[in-house]
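Of the protein chains in this complex, all but one are displayed in their positions.
Per-chain residue numbering starts at 1, and chain names A and B are given in the order in which the chains are listed.
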Amino acid sequence: MSYQINEELLRFRPKMAQDKVIFNDFNLWYGEKHALIDINIAVKSNIVTAFMGPSGCGKSSLLRGINRMNDIIPVARSTGEVLIDGKNIMGSGINVYDLRKRVGMVFQRPNPFPMSIYDNIAYAPLLHDVAEEEELDKIVENSLRGAALWDEVKDRLDDSAFSLSGGQQQRLCIARALSINPDIILMDEPCSALDPIATIKIEALMRELKEKYTVVLVTHNLQQAARVSEMTAFMYIGEIIEFGATRDIFENPREELTEKYITGRFG
Amino acid sequence: MMKLESLIEKALFLSASFSALIVFLITFFLIREGVPALSLNFLTGLEWRPGQEFFGTLPTIIGTLWVVIGAVFIALLIGVPTSIYLSEFAPFWVRNIIKSSVEVIVGIPSVVIGFFGLMILVPFIRNTIGGRGESILAGWIVLAIMILPNLISLTEDSLRAVPKSYREASLALGATQWQTITKVIVPAASSGIRAAIVLGVGRAIGETMAVLMVIGNPETPWIPTSILDMTRTLTSTIAIEFSYAEWGSPHQHALFAIGVVLFLLVTALNFVATFVIRRNKN
Partner (left out) sequence: MNPVSREKIMKRLLLIAVALSLIILPVILIWVGYNGSGIISIEFLTSRPRLFEYGGIYPQIMGSVYLVSLCTLFGAPLGIASAIYLAEYAPDNRITQSVRFFTETLAGMPSIVIGLFGLEFLVFYLQLKTSLLAGAISLSFMMLPWTIRASEEAIKTVPQEYRAASLALGATKWQTIVNVVIPAAMPGILTGVLLGVGKAVGETAVVWLTAGSGLEAFVPRSLSSPTGSLPMYIYLLATQAHTVEGVQRAYGASLVLLIMFLGVSVSALMARNYYLRRLGN
């Protein structure tokens, strides 16, 4: 499988040339079901990469391969390699908890803990002994700023997370993921439970986040993929059909399936 | 970190198996102490005179059956209609009040209910109907009070579990609410109700204090012939006599043998009930 990189993009984003996450012959099964078939792609750093495709194509499974959240599903097993910064995270000596400190995740429906806003953000830093109590305030503030939520909640950090609106809760979850300074942020259809205005805010946030982080986004919303990502993978029934610069995928798809999906001629 | 995790898992598993351990120990020790006294004569003998080493439990067993069956019957008589009302007719707030009121009864200690029976029911029976007052009848009422809450709770759950579509179909065919209840809903809930009955019987057999205080416990029990007769139950026999049964004596073994009988009966009943519930789910 080959893909083209937009030369223009390369000029303005020299960091982008690095491969942050590489899948080598990665296969995943849920019991008998072959959910991901021979995945071979590289996710570049400091851009937004989108995985898109119809339901059941495996995009979420692929996303979860990056932080090994598939491990918690008893019937899941995989073969192949997943390299992050050149190191295979599927190897036997890997501490999966450290991995998840470096790879943050935001879920489809906002899932803040039943605690205060402050405690939600402080949870991971405290757990991993990352900071002293005094530094915690700073971490909470920085994380909330990073998620563009600070101004809205700075006066009510002790309120319950559930007192926030849906869009705010999702940004809280993003802040929580930022609290331990990951390199990579995974977003599994983060806007699907949100209203259009909240969606716009989060999409704007994604564009800011890629300055410091590598963002991988799963979405079923074509327009969203087109709006926010630099590279897109189109998946269908467990396989990557096409992967390349978003512009190319959308304006000049090479595969017929891709074209059908983009023009909406899918059943 | 992984090692700690698997250690924790093992420790938790041990905790969970503790219940199993207890049941094993109970079975083991009960059987060890009780088996020496178990014999055909034990179960069918008519005379219980520990002083002369007669350990026939037939009167006690029949007494227990009398008390339990009557109590369950009364509890059903009151409980099933109440459940029907709760499930089919009661407005939301009424249902809450009734359910709370009934459920708190579970919290009333059995001694207090026995005390109530002793002070109110026994004299009442003695004065208005006859006999000593301490009677199977008193046992019925007291025991029915104790098993009522669980019976209502389980029965109501079964009734509510019947799909709404059954009711709608029946009503659409012109049946009245009562006809729908008797011909459609209750039959559909029957396995759940049966399980509730079995569990109620189990609870009734195992109940000690409340029954003990009102049924009279004659020194030498006889096979009861009327509901005004005094009698003993398996549970009351153990409670009354354990303190003066010498350790290691046949008397003590006999009491433990009664315990074995109780244990087997109740466990078998619970097993049947669970089986019935599980079969209904499939």
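Note that in this section a residue touches a chain if its C-beta (ideal position, glycine included) is under 8 Å from a C-beta of that chain, and two chains touch if they have at least 3 such contacts.
Being a predicted model, the structure only gives us computed values, none of them experimental.
**Student:** Where the complex has a chain not shown, which of B:S17, B:S39, B:N96 or B:S249 is the residue touching it?
**Tutor:** In the full complex, the listed residue that touches the missing chain is B:S17.
**Student:** Just one of B:V35, B:L77, B:I129 or B:A169 touches the chain that is missing; which is it?
**Tutor:** The one listed residue touching the chain not shown is B:L77.
**Student:** May I ask you to list the residues on chain B that touch the chain which is not drawn?
**Tutor:** Contacting residues on chain B, toward the hidden partner: 1, 4-5, 8-9, 11-13, 15-20, 22-26, 29-30, 33, 77-82, 84-86, 89, 98, 101-102, 104-105, 107-116, 118-120, 145, 148, 152, 175-179, 199, 202, 205-209, 213, 235, 238-239, 242-243, 247, 255-256, 259, 262-263, 266-267, 269-270, 274.
**Student:** For chain A, which positions touch the chain that isn't shown here?
**Tutor:** Against the left-out chain, chain A lists 67, 69, 72, 97-101, 104-105, 107, 109, 111-116, 123-124, 127-128, 160-163, 173, 176-177, 179-180.
To be clear about the criterion, only the chains that are shown with their structure count from here on.
**Student:** At what distance in angstrom does the C-alpha mean of chain B lie from that of chain A?
**Tutor:** Here chain A and chain B have centroids separated by 57 Å.
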